[in-house]
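The complex appears here without one of its protein chains, the remainder shown in place.
Up next, subunit A:
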Amino acid sequence: MSGRDVVLGRVRRALGGPSAPPTTYDTDIDRGYLREHGERTVAQTVELLAENLADYRAVVHRCTHTDDELGLLVMRLLAERGARTVLVPPALPAHWLSSAGPTRVHDQAVSTARQLDRVDSVVTGCAVAIAETGTIVLDGSADQGRRRITLVPDHHICVVRVPDQVVSSVPQALSRLDPTRPLTWISGPSATSDIELDRVEGVHGPRTLEVVLVSEG
């Protein structure tokens, strides 16, 4: 007998026979919990996102889409970091980076982890941002790229379009996301509490996470 038959056979015996189709799912599960916590205006939701990002040690910046403000801000952040090279996903909007600045490295399917390890910074967009938890979610779209490009470099700049990409809560975020895409939820830079439960920011992922909240001017 295969492992599959053994395990399924045991499950069915434990349940007193093969179970009925799970048609009672909707009545079994009480979804009386809240879709979001508290009432906020759109501006307040964005404010909460900024607060919670900062609370978990992400560095938050704001700018508007007018007058190339975003491109200049991103350049300034890269310069302050001393970045010589910056990784860009396949389709980063052109105006997110102004022409001057660090050498751009384009991620390719053949780029190895070691090659990515030599790049200083990475700039991406995101799929959605969650205010209540201070989380940004990447889904591998063309302005975000493969999961590894936001993992190996030590400095990640993530651009969030506000308020369009901002939701209040985890339930709202999940309903916007496509489960068939590889998803990465990021809440602050990597951290560990494994030594005496003392929180230390920066272990294997980028040790610096900068989030730029860009509003339509």
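Here is the rule we use: a residue touches a chain if its C-beta (ideal position, glycine included) is under 8 Å from a C-beta of that chain, and two chains touch if they have at least 3 such contacts; residues count from 1.
Here, contacts and distances are computed from a predicted model.
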>> There's a gap in the complex where one chain should be. From "PadR family transcriptional regulator", "ABC transporter domain-containing protein", "Lactate utilization protein" or "NADH-quinone oxidoreductase subunit L", what does UniProt name that chain?
In response: "Lactate utilization protein"
> Since one chain has been left out of the picture, which residues of subunit A touch it in the full complex?
Replying inline: 2-4, 6-15, 18-22, 24-25, 28-34, 37, 52, 56, 109, 113-114, 117, 130, 132-135, 140, 146-148, 151-152, 170-171, 174-175, 179-198, 200, 202-206
